[in-house]
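For reference, the structure is listed below as structure tokens.
Heads up, one of the protein chains got dropped from this complex, but the rest are sitting where they should.
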Amino acid sequence: MDQTTVRQLLDDVRENRVSPESAADRLRTLPFEDIGFAKLDHHRRLRLGLPEVIYAAGKTPAETAEIFARMVAHGGNVLATRASEEHAAAVRERVPGAEFHARGRTICLIQDSTERGKGEIAVLCAGTSDLGPAEEAVVTARVMGNRVRLSADVGVAGLHRLLAQKELLATARVFIVCAGMEGALPSVVAGLVAAPVIAVPTSVGYGASFEGVTALLAMMNSCAPNVTVVNIDNGFGAAYVASMINRL
Amino acid sequence: MDQTTVRQLLDDVRENRVSPESAADRLRTLPFEDIGFAKLDHHRRLRLGLPEVIYAAGKTPAETAEIFARMVAHGGNVLATRASEEHAAAVRERVPGAEFHARGRTICLIQDSTERGKGEIAVLCAGTSDLGPAEEAVVTARVMGNRVRLSADVGVAGLHRLLAQKELLATARVFIVCAGMEGALPSVVAGLVAAPVIAVPTSVGYGASFEGVTALLAMMNSCAPNVTVVNIDNGFGAAYVASMINRL
Amino acid sequence: MDQTTVRQLLDDVRENRVSPESAADRLRTLPFEDIGFAKLDHHRRLRLGLPEVIYAAGKTPAETAEIFARMVAHGGNVLATRASEEHAAAVRERVPGAEFHARGRTICLIQDSTERGKGEIAVLCAGTSDLGPAEEAVVTARVMGNRVRLSADVGVAGLHRLLAQKELLATARVFIVCAGMEGALPSVVAGLVAAPVIAVPTSVGYGASFEGVTALLAMMNSCAPNVTVVNIDNGFGAAYVASMINRL
Amino acid sequence: MDQTTVRQLLDDVRENRVSPESAADRLRTLPFEDIGFAKLDHHRRLRLGLPEVIYAAGKTPAETAEIFARMVAHGGNVLATRASEEHAAAVRERVPGAEFHARGRTICLIQDSTERGKGEIAVLCAGTSDLGPAEEAVVTARVMGNRVRLSADVGVAGLHRLLAQKELLATARVFIVCAGMEGALPSVVAGLVAAPVIAVPTSVGYGASFEGVTALLAMMNSCAPNVTVVNIDNGFGAAYVASMINRL
Amino acid sequence: MDQTTVRQLLDDVRENRVSPESAADRLRTLPFEDIGFAKLDHHRRLRLGLPEVIYAAGKTPAETAEIFARMVAHGGNVLATRASEEHAAAVRERVPGAEFHARGRTICLIQDSTERGKGEIAVLCAGTSDLGPAEEAVVTARVMGNRVRLSADVGVAGLHRLLAQKELLATARVFIVCAGMEGALPSVVAGLVAAPVIAVPTSVGYGASFEGVTALLAMMNSCAPNVTVVNIDNGFGAAYVASMINRL
Amino acid sequence: MDQTTVRQLLDDVRENRVSPESAADRLRTLPFEDIGFAKLDHHRRLRLGLPEVIYAAGKTPAETAEIFARMVAHGGNVLATRASEEHAAAVRERVPGAEFHARGRTICLIQDSTERGKGEIAVLCAGTSDLGPAEEAVVTARVMGNRVRLSADVGVAGLHRLLAQKELLATARVFIVCAGMEGALPSVVAGLVAAPVIAVPTSVGYGASFEGVTALLAMMNSCAPNVTVVNIDNGFGAAYVASMINRL
Amino acid sequence: MDQTTVRQLLDDVRENRVSPESAADRLRTLPFEDIGFAKLDHHRRLRLGLPEVIYAAGKTPAETAEIFARMVAHGGNVLATRASEEHAAAVRERVPGAEFHARGRTICLIQDSTERGKGEIAVLCAGTSDLGPAEEAVVTARVMGNRVRLSADVGVAGLHRLLAQKELLATARVFIVCAGMEGALPSVVAGLVAAPVIAVPTSVGYGASFEGVTALLAMMNSCAPNVTVVNIDNGFGAAYVASMINRL
Partner (left out) sequence: MDQTTVRQLLDDVRENRVSPESAADRLRTLPFEDIGFAKLDHHRRLRLGLPEVIYAAGKTPAETAEIFARMVAHGGNVLATRASEEHAAAVRERVPGAEFHARGRTICLIQDSTERGKGEIAVLCAGTSDLGPAEEAVVTARVMGNRVRLSADVGVAGLHRLLAQKELLATARVFIVCAGMEGALPSVVAGLVAAPVIAVPTSVGYGASFEGVTALLAMMNSCAPNVTVVNIDNGFGAAYVASMINRL
């Protein structure tokens, strides 16, 4: 994957600095750190240019703190998502400067505040109940080095609230739009802007909202062509892609 | 219905041969006309104040024509829905004045053009592909004695087209809103009007639209409280209820 | 949306009382009150003629109480739905006169008891387990200024109980029918009345009732044409639409 | 399975009339006739006391005719279900007396018209479109030796049509109730009778009827306890069970 | 039911104060006892010949005890299903003789032990985890006056256990077969017996068993024609129908 | 939406060049062309900077040709998707230069070949059966002014085929990845690249592929964070968003 | 993947027989043949030890014939699945010796009849309608070098037919069991044998069989632990895995 490294390796073989056997091994094994219950992919940061992120939900507080601390030691910003207060407490014991954002359930440490995005990312959400995924998106985008603006409670049943965000609609470079229930907001926003819209269905609603499935399906069927969709409540993923786009 | 029977019954009441109470009971347990493959409920028109309607889809052209003709003979307007060209041809052989509306798949004969609705019914549809159910609604509402106005191609990804219908939005007494794909239009319309909105999911779309199921689910989860929903492509049912409301 | 206001604004521009820039701004921004975690739409009451309602489920007791109190200050009736005892306690500390209805999970304050509906709204429910959504509908309809009558436990497997409600069936202007399990009651009621029936599927049942989905689907497929449907357990929405209809 | 046969066999072994080896073989192999593409279970008629039935849908006309003819040769009544006109033509070439009932798609030959049921089986259907499965049930029940009465077009949205069948409701020994759309008829019938009700969901409807799935689910959730359910459009199965019950 | 009213009505007929016809009508539109939160249908016992049953799941212990006690006062056997220990405690305070069966979650009082069924009902279940619905069926059938035999842990992956029940398979008059997971047992049993099989899907399993939905679907598709199906875990309904059949 | 136009309009009002009434009207009506069965939004090209596209599936060949021709007259590139041979024939009669690409079902006319994208868009597909949506994406991206490279038949069960595309993986600016069946390719590609991946589930497969639903769900759950998803077979939408990104 | 080749290549680099650049290239590109619309993986035969197979369903007859002919040229047995008569005709024009099996929809050419499996593979199917996938499995297994025995029409509702296959049940090394409808046969077979059972759900059935989904779900939930499952109608996949197992 790193053409230079591969050629260097092959030059080393030709020059007898490396045996063919060990070269064959190294060609197969990119660097990662095996800590027993997980394989930390520090190389990922180099390879993809974006920090590895800890998905805390399936891990114990102790495991999360261990991984978090090792990542901090490798430099760069570190982010844990789907974290509980218990995860946060464990992490902050190891890394006192880490911040916990309860609504979006994220823990982060910003060691590098370079702005990498070329414009602003707008995060809109339909109702106050959608703020969880929206804030996960906001924190993620900030950790990835972007300017972000959040506009909440701009659902389609009161269009004037959305239309009042005209300046934001006109200037942001990428849009992340979170909505539960009927999931209509991304279509409406996408019709008003000339930029990619990443739709985040949220699990907000009851009955036939099926914990976000209805919103997801609605967004997949958007009549606006500039909409793509991520998983339910996946504010992180939306912000990750938005960051990649905003760096272009 | 047997007009003679009803008169006889009322005579009996006048002559004290039947008590008013038992007459009231008998009026409830109602006569209908059995023609072998169906039981025609001519009384329904009196009981519900609205014409019985023929659902042609499961019937042969001959059966449809037979029922249509018998209903015509009982007076009032007659409507057949989900009709094919073959149904229409068979009906028009028996009832030459009957009209066939191909896009909405309706056959109708208007024998009584009294306007019964007190205001106007608005029918809006998101795209040109939604015109089928929309026109079924328009014809049904007309047969039921309403003034109707249709506004097509006002989907949410181009809000200005919808906002341009301001006068219609401000004046109609009931709204029928047809949309497929993400089914967002009823929510947006409902936020703009102070009247009941009847949402008709349409089978327009592909892939994860699931032949209208996504639109149906989205509409069930509308964040606007003045929305109720009927079955997929059920323009007829929407107009039937709208007519009832418009007579109030 | 308020034609007079728009014209006045444009007159003001012509007369130089308002600059074009600020007029452009005002045209975009209808009045709402931003309290940080939500945008209160007091204008809605004027615009739609019906009170804004607080959906308490996703909000903390403190947030709910804050919004409730602000709405009380703007006058008119105030309603919170999906409220817990904790929500109620917090609201009543701020607004001592507010009532909590536990079964239907509503908090309300009636400051204006004008009767606005022109007739009576009937609320029927199939079993005693359906009383939750039914009572949500009853309270909502009352807050909206309607006379309401509730008839419980009239499910279709014991038709005589339903037929005994003959007077109510004959006189109400709009019907709200709540049923779980097979969701058959709205179809039967709709066949007996000449008025709109709003069907509320409830999450009552087990196994293949799928928390109300079976009832919802059954109601969408009603063989009676005067039935429209709202989301599972959405007694509030049903009453909201019924109120709009009852004012016509 | 035939205790007598087993004992006879073992007696034969004790008496050395049969070797243990061949007895072991015979114990494993109950009589059926292998005709290459199918194993005809003539034993079934004896074992269950009811004729084997040919499910024609997956078979060629020639195969169907072959099996039909072989069954005729074994005596008793023969029935083929899900048969097309092509199947019927092929069968009647081999068995000229066989009758084809197009609406219910059955081919039958009644060689034994003994009445075996002790009472009458009632078959009710909600609309004229449900007549297909209803007639499959009627023919099946007749082939099985029952008196059957069919009452069509008695759907729940016009209760008076159903209540007019009072005599049938009071006297039949088992009920088969076919309905599509919301599938409510079995619940209503079951509340009016003191007998088992076998519900047959039909694929009648459109949109969210999902080809009978909604009716099936509704019937599974019947609030009446005397309802059991068979597969969509399975008039045959309903009549088969009804026949077994009617023989008790 | 109001015994006095019935007698009065019959007196009126004898004295020619009421015609037999209208008396017959009034007997159909039936009295019930309204206790506020429910309408007790004591007449049901006469009408259907089977006791009314309390579905405790949606009721408080106090409500359950109240209804249970009133039913006891009317005589006959009384049954409450889906009851918790709390329900049982409340009932037994009012009706000390009531029995609670924890596994099947039933409370019952047998005041009338007449055997009404003409044969034996067999209840089979696939695994020990299916014993809950199976025992609900056993208790229900006993309350309804039947002899019942239960055979547990006879799942299809160890056929010899099932085949060992040969005597039961040969003699029972109706079969109730409970199975979760792949729900195959009813098909296998039905192939071995010449009697109606009522299949009860259970919520036993994990993953793609979908809390009994897979078993339900499998049973609906049984290749044996003598199978009908009730809702998931509905041992009560199965026994109710089996009782009706066993009385024939 | 065009701030300059709005201010100009208001200036005109102040200067009495435009009456307030007509200004109010114009503020509501952005330019679109109403041709009866559709409202052509030529303004869209200006507003979003991308051509309006004709979704031919629900339109007749004549309607499609009419709209296509009008769009050609307004300049810029024109694209019709989901087009049949009949659509193509009708269009080419009006616009002889239009090209039809049968596999991707697109008709296009390129009047402006300016390259607008800043890099290359890669389109990968898992199997040869996925070529339909892939080619729809390729044509769309070209019409929108991008360089595009297609690499087919690189499914995950033969990883070496994918890894052989190393140069493309390293250089493209945006990736469109089409896959049916298990839909795994986008995850694998996303792990190998440092760019946004737009996943297009295709309807390729059978049985439990559910016409693309399985692939869609798999893609929504990608363990790679740089994946967003569009509707099944929606190569057009993927390319539309990719074009927007590639212009940044 | 071929360690020897990799080492040889690296030795070549050390010995200057190959330049590092071209070695880097070769390391990425395993041999496959690009014929435009597909990448033929002749290497696969070597790598996995089993023939590549052509999935004809999404390919034209000409494409299928082209690929088939090229594969024949590389030696070994060749198989095309999901083939129509048209595919077969096109192939046989190029490869006259190819056989077409219509029921299982396979085209094959056996150039190498070495028996590679160590035992016998048993293929059982529940009904005659399941013969399609069963024969696909039989042909596939033969092409892969196995002895195969097929036993049809041994469904669970007539257990004696299955038990009569005792010798086959006792001796086969791997079992492939095809069933539609309730999909119970694999569980029953698995309880009778001490070998792996590969279950193939078939699309046989109607109504709630959902084209094989019910059978698939049932098989996933088998109470027998020696069952694994493949996709609906995937006789090919079952035989492929069975072949791998039979070679061990």
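Side notes on the structure shown:
Note that the chains are named A, B, C, D, E, F and G in the order they appear, and that numbering of residues resets to 1 at the start of each chain.
Going forward, a residue touches a chain if its C-beta (ideal position, glycine included) is under 8 Å from a C-beta of that chain, and two chains touch if they have at least 3 such contacts.
Everything numeric here is computed off the predicted structure, so don't read it as measured data.
Within the whole complex, the absent chain has one touching residue among E:Ala152, E:Ala199 or E:Ala215, and that is E:Ala152.
In the complete complex, the residue from E:Leu131, E:Val148, E:Leu168 or E:Met219 that touches the missing chain is E:Leu131. Where chain E meets the chain that is not shown, the touching residues are 127-129, 131, 152-154, 158, 160-161, 163-164, 166, 204, 206-209. Although one chain is not displayed, chain A still touches it through residues 28-30, 32, 37-39, 41, 43-44, 55, 57-59, 63, 82, 201, 203, 211-213, 216, 231-234. Residues of chain D that touch the chain left out of view are 3, 6-7, 10-11, 13-14, 16, 20-21, 23-24, 27.
Here, only the chains that are shown with their structure count from here on.
Centroid to centroid, with C-alpha atoms defining each point, chain C and chain E lie 38 Å apart.
The centroid of the Cα atoms in chain B and the matching centroid in chain G are 54 Å apart.
Among the residues of chain G, those touching two or more other chains are numbered 127, 158, 207-209, 213.
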